[in-house]
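Yeah, one chain of the complex is gone here, protein chain that is, but the others are all in their spots.
Now for chain A:
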């Protein structure tokens, strides 16, 4: 650590190298901390979590009971023990609450005045955070599995929506129109994601085992389909030619720089693709257990080197190295299936929600000397203030 600081001070290393090394060390030491809690509001499983990008302070969560809760993640009390309180909720008593389970929630990417939620009651609602009333309701013919707004878009305000219908619909926030549709899939669209690098590139995953990448400005169909065998038609049986997975594809995630796309499917595999060419990088993650009938929401770390993928696997969250494919660790703590997880890039924390109605916060363990020689008192003080520990 000291060598990094001195290298940075003398100009031998660029400043970002120390930051990356420390972020990676923090991500590798993620653990459940008894000092950090998230208030338990949901009465039923939690399907989706989103942390706003501007300040990283507010977290949205959507549950299977249709309830949406906003939490404040910042610790303003001077004590180390902190419970993230719910700031406001759209509960069952609200007139505008969703009738069935909320599948996806997302903050408006440019400020926290607005958020969008989509649910199995076939609607997508655009909410005003101040009054907690929907400013706009989009009605669909089938269950809405997922939606996504581009985090970098300046020229358009499109929300991509994946429903039971094989057509991907694009709803415009600025005009309220929804005439733009993307045709090409032959099954329900389980996951949609905009690229964080180019504001017009969209990836969609469907039950027909295909993942398509679109440029929404193009009038004709998708740019390309991801092929797990990279065009090597001899490897597959004839049905699985040109498919991304051998089962339903239910999870999509771009890496932070937008250069790679991760997909997860019910064939228990996760694949890493080059997002520009659609080539399968053939990183082997082994068996990534995936039994979800809906979308799987997983996330990639940001600001570390090497990057890590956090995938919900049964009742734990599995952490894999992004480019090596090795399983780093399993984060165990939930009592039931984990449905979603979200990474907080500023503090390198992971929040995961599941069927046991809990949102767990995985916090990096503070750097501390070996526990073997210290007395019990020091172990308690350590989490409070490392400077107060007696040095060995």
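As a working rule, contacts are C-beta pairs under 8 Å (C-beta built on N, C-alpha and C of every residue); 3 or more make two chains touch, one makes a residue touch a chain; residues count from 1.
Keep in mind that, in the parts below, contacts and distances are computed from a predicted model.
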* Asked: Between "Calcium and integrin binding family member 3", "Serine/threonine kinase 19", "Mitotic spindle assembly checkpoint protein MAD2A" or "PIGS transamidase", which matches the UniProt record of the unshown chain?
  -> "Serine/threonine kinase 19"
* Option from A:31, A:55, A:111 or A:215 whose C-beta touches the chain left out -> A:31
* Structure fact -> The listed residue (A:97, A:144, A:158 or A:283) that touches the chain absent from the view is A:283
* Asked: List the chain A residues touching the unshown chain?
  -> 1, 4, 21, 24-25, 28-29, 31-32, 232-238, 240, 246, 268, 282-287, 289, 291, 304, 323-326, 328-329, 332, 365, 371-372
